[in-house]
Every structure is written in structure tokens, then in C-alpha cells.
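Following: one structure in C-alpha cells, then a few remarks.
One protein chain is absent from this view; the other protein chains keep their places.
All chains are identified by letter, namely A, B and C, in their written order; residue positions are counted from 1 within each chain.
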Amino acid sequence: MSNTWYEPQTTGSTAGVEAKVQIAQFYNRHRPIINAIGPLLLLMAMAAVFASINPRFLSWINLFNLMRQSSILLIVSTGITFVILMGALDLSVGAIVTLVAISSAVLIRDFDVGAAGIAVAAAGIGALCGLVNAALVLRLRLPSFVATLGTMTILGGVSTWISGGANVFFQSPNLTWIGSGSVIGRIPNSGVFALLIFVVASFVGARSHFGRALFAIGGGGLTARLSGIDVLRTKAAAFVVSGMLCGVAGLLLVARTSTGTSRMGDDLLLQAIAAVVMGGTALSGGSGGVHRTLTGVLVIAVLQNGLNIAGVHTYLQIMVTGLIVVLSVTITLDRSRLASIK
Amino acid sequence: MRRLSTYLFATAAFLGVAGGASAEDVLSEVSTLENEYFNNWSQGAEQAAKSLSLNYRILSGKGDAAKQIEIYEAQFGAGVRITFGENLVAANIKPIVEMAKKVGAVHVAVWESLPGFHPLDAGGDNYAFATFFSPDDVENSYRIAKLLFDKIGGKGNVAHITGFPGVDADISRTAGFDKALAEYPNIKLVARQPGKWNQVDSRKVMEDLLVAHSKIDAIFGQNDSIALGAMQAVEDAGVHIPIVGLDGNRETLKLVKEGRILATMGFTPQWQAGFALVRAYDVAKGFKPSPCERMMYTGATLITAQNVDKYQAFLAGEKLPFDWKKMSRVLHPSDWDAQNYVWPIDVKTYWGARTPAGYKFPKAYQDAVDSGCVDQLKAEYNGHYKQRIPE
Amino acid sequence: MLEASVVGRRDSELWRRAITIVVFTIAIISFGVAAPSFFTIANIRAIELSSSVLLIASIGATFVILMGSIDLSIGAVASFCGMLVARLAPDLGLWSVPIACLVGLVFGAINGLVYVYLRIPSILVTLGTATTISGAVLFISDGRSLSVSHAAVIDMAQGALAIMVPNAVLVSAGIYGVAVLVGDRTRFGRMTLAIGSDEQVAALIGVKVNTIKIQAFALSGLLAGVAGVLLAARLGSATVTMGSYMTLDTITAVVVGGTAITGGLGNVRLTIIGVLFITILSDGMNILALPPYLQTIIQGTVILLAVLLNTNRASAEDVK
Partner (left out) sequence: MSGVPTPIYTMRNGSKRFNGICVVEGIDLDVFPNEIVGIAGENGAGKSTTLKMIAGIHTPNAGSMRLFGKSFTPTSYTEAVEAGISMVFQEQALIPSLAVYENIFLSLEANFANRIGIVDRRAMIAVSERHLKDLGLDYIDPCRRTGDYAFHDRQMIEIAKAFVLAEHCHIDHPIILLDEPTAAIGERQIKILFESIRRYRRRASFVLITHRLVEYVELCDRIYVFKDGRNVGEFAGEQISEQSLHRAMVGRARDDEYFMEKRQLKLEGAPIAVSVKGLSGHNVQNVSFELRKGEILGIGGLVGCGKEAVAKAVVGFEPFPPNGTIEVGGEALPLRGRGKAAMLRGMGFVPKERKTEGIVPYMSVQANMSLASLPLVSRLSGFISRSRERLLAEKYINRLRVRCKGPAQLCQFLSGGNQQKVVIAKWLARKVQVMVLDNPTRGVDVGAKQEIYGVLRDLAEEGVAVLLVTDDLPELIGMSNRILVMREGEIQFLCNAPADNKPTEQELVQHMV
């Protein structure tokens, strides 16, 4: 048995193979660090590039700008993270934001609802939409992708119907102040508000029974149920929370614009999904975390803001955005936990 | 309570639209119904149709070129013969007119024209492509830009927030702005970024521009939504600088009144739609516009703090102050009244560089231009502009 | 003694199919009653034309969805390829068509390569490429819409060999036929299903998972390109966003047809049901001139109903 056909394979390109193995080992050993620091490095690199083009990128004013601009996306992304964590998807977030924005505007303009009332109404409408999603997914047992695709379409129609297609313009100093004013120094309220929601949600996601239940459902639904977790209620709660946060985001959006416009929130859907995945939460559920979403949101916000400040041509802006999405997911996603990537 | 009942009534009415169609149908197709401009548009068209005893319907391709074609296919198939509308995509005019020709329908296009496709190109004696109407965007934005530049004393930094690159309205409004800019050597254009026609994006862009540029003295918004977004960004930053927009939306009028926006350009979409409808009706009933009358500019109103009250009051009522029947050349062959400025387009300069290479204007049109039809018609339509939009 | 324990699943599946077809027929008939012009030749031709474009794009999407992946770049690729044809047709004539389709193929292959080798979820890969490609469309068109000025190209969609059958329909019917054959009777078809059902198992059996994935995305890109070219030919013009409606409509068509969004279950053959469903519904509502927002609401409801009828729904715990 002098047949040693395996040997040449290893001797031929030892160096290359060894190097590969070493890289793989290095990656495996330091994966958590790479996944956590990678996006930060990307952010810093982006900031460095933009600052070198226009130093004012790093000014305080712009930092507040960034807070303002990312606040709504942050709230929506936080909401959808709960749904994604349990392995479902909510395609209706953008439509809910639009619906809430428009109906809040109508309520203020035509029915003179006060600021407190409008806040309750906005969160309520959002939660109601989430409840409808939950009912479709859990009672009628439609896959969430399809169910929310349907509600997305329907809610879009309802928004247009409510507004009659027109811009719903209103004046409400209180609301404008909530959206655009500032309590603490010049830090914008909307940013503070979004961060507050984010921090609470992160804590809930990481430490509450609800958050743990979501992880368990995303990682293995049957196990969760057999461990005594009320799967249906948890899932429903996730959809409702997502809807409610979209409602809050919708109110904040309309508070900033003072005008309810059709489709005003629709762009948020894909941005939010991208932000969540860029943050490192897997779409298959069970892995990641609410707290990670902030990174993704910042990448998107910094990119848009920086490209504008740098005065980059629109076409190029669009093209670069797409590439950055892919690049940042490449860095952040912890693929080792995923058996297969779909 | 009254408001609630209005909503309920509106719902019932909308549901009722689904019912049968017996009177002569007229279709308006627009790129989207989700903005105020086309709501006002629809209001005008509806009242015009009613006064002509037509059965009015409006549909929207929702920003989708293919859907627009499908709508015309379906509606021509359903027997509609009078159509007018705003085409999201200029190039769609050709297939729409082809379809109209086949079924013997009439189409009036507003806003977007397809360079190289004059209505006469559809056939010398064919009125399927009845007319093209459009406000003179270059001139309008030139006028309002000049107003803005004058306001800041002819010198300073100006930011220009455009719509979306490539769209005709964007190109011609930018052209008008540039034309004015050329006349003011001390005005510096510091930034030109797209606000994508909407408030949310333009606000973001403006916030970023305020960071990027230390001093901005005035802002030119390519439309009202953009101007509004920019205004909010600027006011948030605690600055107050002159801003202009175009469209004449209701909320913009309020802001003009409050002095937060310097000026806007009122296109009066109610009139635009009604006039297009009446002209389509006329042609369907046998009126034959002359070669020069096939592509015309329609007037727009520059609205500033001085005239905003009058303009607002003019359009305030439930019933619009237009005599639609009087617009008709068929119903009133001699005493017709256009009720706005209308004048023929000098197509050669209008299309300019966009004219396809090797394109020859239809002979009938060329002959008419050579015989001075432009001035002739201008005088004629001026003579028929009696009931006035306040200026 | 030796009896196969078979789960009685087939019959209920047949039932669902039957119900779908009955509902479908009722819908068509009621449109015909409500609007007599629904059954005119002109209208049928219109339905044929619009469904053929969507069908071609949906076929590509079906293979991708069967694998459990998703392709959000279909609309952008279609827009790009349509624009490319409009751009190149004056110089290259009919040659612009294969070139544009090939570009679609390249885009699809890029999707597949990035998806497979960088191991990024396809929804994100294609979202990224869709954004980039839509930027590229603006680049080559400078944002304007272009007319397709070449008669032969236009004839590809609008011309007709037979009176009732526009060329576009022939093209899509041909592609559909081949796709059904590919789906049912070739290695590739089986493999996509195997991957969607269980990727690890597929790999174990010797399925070249990566190759098949890249192929499926390339195919999706190619067909999106063909659809875009055909759309440009049908409209006689190309616009920056003309294909964007396809992204969602293809997914809807595939899902309404009965293919599971999670992959591993379904068939290319079914997709035509979804395509016709969408097209006929929107055509019928246009003829009835329903207000646009009502159309949207009805459309959403019908999607939900169709999927409700058409899919085999697992228990609520498993629904994702």
C-alpha cells in the first residue's frame, strides 16, 4: 500500500492552505470582536472620508442633524427588530408609518385633537395595525411575509383614502416642538426620544422574559412552546410592539413635517430591514439583538448625511448606498450561527 | 359632526363610482393621485365634466409607465372616447395616441411632451392627439428666480434644491433658474442637490446643506413640497431667509401669506384640467384646431404676499369660479372665453436640443409658423381672455 | 403487514386548487357581467400583453423563491435592460436586444456570486444591487425617458403573427414552456427544489448547491432583462423606474400561484395562475374605473385571500 495520494495535495500548496486555515482560525476565535468592531470601523472610515471632504461633517450641528435624521428610522428599525428576532418579517412598517402620519394629521386638522390625545391615537392606530398582522399570521396562519405584504398594500390604500390623496397640512405648535424642538441644550427632542425608546427596547430585548421568549421562538419555536412559553401571545406582542413603534415613528415624522403626505413613510421599510441586518441580526431569527440595530441605523444615516454634505451627485449617491449595504452586511453578519443562508 | 358626515358621504360617493356608466365617458389619467396638485386637478375636471353632462372618471398609473398604458388600453376597450391627462412619461404619449387613433378617441396631453412627436405627426388630418398644453416652466421659474434674487438685493449665496434629475419639469425649471442666474453676476449658486420632489427628502438635504455651507442667503425649491421641507429645516436652525417654490399648493399659499415663503407659482390645476377636458370635448365634437393651436402654453400666476389673498379667495368656494361651458369652442363658437392666458408654443425652441436628430417638423406646422400664426393666435386668445384669474 | 403509512395530503391539495380555479372563474365572469367591454378583443389583447411581461419576470423569480431565496433586484434589472435597449437600439438595432439580455444575466450572476461567496442573505444582496443598479439606470439615461425608435424592436412586443396573439405573448409562452420543462424535467429544476427543501441534505446528496444558486440568480437576472426589454418594446419607450413595479408583483404572483415563500414547495407551472390573477384583477378594476385607493385595498385583500386558499398552512408555531 504505497499509494499515498493524499500527500501531494498537502505538500503542493502548503503555504496557501496553511494561511487559509490560519485566517479561518483567527476569524473563528475573534468572531464576536470582528462582528462588533467591524461596523464601528466602517462607520469611522466613512466619517473620516466625509470629514476630509468637508470638515464641518464633524461639527456639533451636524451631530444633532444626524440624531434628528436617524431618529425615525431608529424607532422603526427597533420595532421591526422584535419581529425579525422571532424569525418573521413585517413588510407593513412603512405603510403603518404613513397611515399613522396621515391619520394624525387629519385628526389634528379636522378634529382638533390635542397633543396628548394624538400621541395615544398614533400609538393606538399603530398597535391596531400590528394586531391585524398578528391575527393574519397567527389566526389565519399565513406566512408573515405574505400577510404583511397584503396589509402593506391595504394600508397604503387606506392612507390615500383618509387623506383623499391631498397633502394634509396642519399647524400644531406643541407637536412641532416635540418633533423639532429641544429640551436639553440643542439636542433635538426627536433624537432624545428615539434614543430613549431604543435603550428601553434594548433592555427589553436582552433581559426581559418577552425578549428571551422571542429569541427562543426564533431559534426553535417548538422548544419554546414545550418550555411553557406562550408562543402565540409572544408573537402577537412582537407584531403589536412593532406596529406601535411604527405609530410613534409616524407621529414623529408628521410632527417634523407638519404635513401628512401619501407614501411618506414607505422608504423606511427597506431601510429598516437593511439596518437590522447590518446591525447583525439574522433574518432567520434567534440571533442578534435589538441593541445591535443602532449600528445599522447609523451606517445608513451617516451615509446619506455625508453624501449630501460632500455634495456627491445623486446617481453616484444611489449607487454607493447599495454597495455600502452589501459591504456592511458582509462585515457584521455572524454567519457561523446560520446553518444556511437564504 | 358635520365633518364626520362629509367623510362618510365621500366614502359612499367613491364607492358609488363603481356603478354603471351610461352618459358619455371622459377619462383623466394622471401619474399619481397622492398629492394635492392632482386633487385640485380632479376637482376642476369633475365640475367641468358635470357642466358638459359628461361622465367623469379619474385613474392613476401610480408612477408606473406600464400601468398607465394598461389603464388606457382598458378604458379605450371599455368605450371611453374622450381622454386627457398628465403623462408621467413623455414617451407614453406615442402608444396612447396610437391606441386612440385605432378606436377613434381623442387625447389631450398636459405637462409632458415627447420631442419629435408633434400632434400633427399622428397624421395630417387626424385629431386623436388633439392638443398639448403646458405652463411655460422655463419662463415661470425664470420669473420667480428673478424675484428671489431681487429680494436679496442681487447678491449672495443661493441653494437650489431640485426635484429628481432627468424629469422634464426638473430640466426646464433648472433651465429657467440658470437663465435668471446668468443675469445676476453677484449671485452665487453654492449647492444644487435633489430633494426628490418631496418634503421629507428635501428637509434632510437642506439640513445637510446648512451644515456644509456656512452662509446661505436664499433657497430656490423646485416645487412647493421642496420649498416647505427646506423652510422647516431653515426655521429649525433658527434662520429666516427667503424661499420660493412652484405649484401654488394650498398650504404654501398660507405660508406665503405668513411671509415664511416668499413666493410660489400658481398653476391653477383646476383650470388646467377643466380647460384640457373642454378642449378634448370640443375636438371630439368636431372642432378642428389649427396646426399652430396643437401645442400651447397656458398661463401661471406668480403669487406673492401682495396677491395671495385674492388668489386664495378666488378658489375658495365649493364651486369653482369658472364658466366651463364658456370655454367650449363648440358651444360658444364666437364668444368663447379661455379664462386664462393661452398662447402657442414655439416648438422649435421649446424642444431645443432634445429634438431628435434629423427630425422634420410637419409641413402644415412649418407653413403655419412661416405665415406668422404664433402672433396671430396670441392675439386671438388674448382677445378671448375675459374672465380673469386675479394677479 | 407491510403498509405504507401515507398522510392524506393530496386530496386537500387538489381541493384547494379546485377552489382557487373556481374563485378565479367567478372573478372573471363577474368582471364580464359588470363591464361588458371586459371580453372585447382589445381588452383581452391588453391582458395578454401585460401578463406576458410579468410572466417572464415571475418565472425567474419562481426558481429563486423555490430555493428559499428572494430576488429584489428584478425591477431594477428590468429597468436597466429596457433602458439599455432604448439607448443602443438606434446604433445597434436588433443586436441591442441580446446585449441587454446578457447584461441582465451578468447582473443576476453578480447577485448569485455575492450571495454565495460572501454568504449574505439574498434579500440584502439583491436590495443592495437593486439600489446600485437603479443608480446605474440614471447614469446611462441621465434620468430621462427614452423612446425606443427601432421598429423591429418595437415589433418584438407589439407586432403580431396571428391576429389575437401579439409577439410578446409568443415569446412569453415559449419561455414559459421551456421553464416548465426545466422545472419538471431537468437536473436544475430538481436541485432548486432540493435546496429550498433542505440545503444541507441537498449538499450531502451531491447537489452543487453554490453552482445551482448562482445559476438560479443568473436565470432570474436574464429573465428580468428579457422582461425589461419586452416592456420597453411594448411601451415604445424606456423610463428610469419602469420595471420597479415588477419586484413586488413577481413575488406576489409566485406566492399567489401557490409556491411557498419559504422555498422547497411549489412549481414554475403554478406561477402563471398568479400572474393572470394579478393582471386580470387590475385590468378588471381599471375597466370598472374604481378609485385608485380602492383598487389598492382590494388588491391587498385579494392577495391575502388567494394565499389563504392556495397554500398549505402549517401550524401557527411554524409560521414565520
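Points worth noting:
Quick note on the criterion: a contact is a pair of C-beta atoms (placed from the backbone, for glycine too) under 8 Å apart; a residue touches a chain by one contact, two chains touch by 3 or more.
Everything numeric here is computed off the predicted structure, so don't read it as measured data.
Although it is left out of the displayed model, the omitted chain contacts the following shown chains in the full complex: A, C. When the whole complex is considered, the residue among A:215, A:239 or A:315 that touches the unshown chain is A:215. Residue C:202 is the one among C:109, C:202 or C:290 that touches the chain missing from this view. As for the chain not pictured, it touches chain A at residues 1, 3-7, 10, 21, 24-25, 28, 203, 207-210, 212, 215-216, 218-220, 222-230, 286-287, 337. Remark: the residues of chain C touching the chain excluded from display are 2-7, 9-10, 181, 185-188, 190-191, 193-194, 197-198, 201-202, 204-207, 264-265.
The definition used in the following text is that only the chains that are shown with their structure count from here on.
Identification of common neighbours of chain A and chain C yields B.
Compared with chain C, the chain whose C-alpha mean position is the greatest distance off is B. A straight line joining the Cα centres of chain A and chain C is 28 Å long.
Separation between the centroids of chain B and chain C, computed from CA atoms only, is 36 Å.
Note: centroid distance chain A to chain B, computed from Cα atoms, is 38 Å.
Shared interface positions of chain B, i.e. residues touching 2 or more other chains, are given as 14, 33, 164-165. Across the assembly, chain A contributes residues 160-161, 165, 314-315 that each touch 2 or more other chains. Note for the complex: chain A touches chain B at residues 54, 56-57, 59, 61-62, 65, 68-69, 110-111, 160-161, 163-167, 169, 180, 253, 256-259, 261-264, 304-305, 308-311, 314-315.
Those residues of chain B whose C-beta lies close enough to touch chain C in the complex are 14-15, 17-18, 21, 27, 33, 57-60, 62-67, 69-71, 73-79, 88-92, 94-95, 103, 114, 116, 164-168, 170-171, 356. By the touch criterion given at the top, residues 3, 10-11, 14, 32-36, 38-39, 164-165, 191, 193-194, 198-200, 203-205, 207-212, 214, 225, 228-229, 232, 236-237, 249-251, 254 of chain B touch chain A in their complex.
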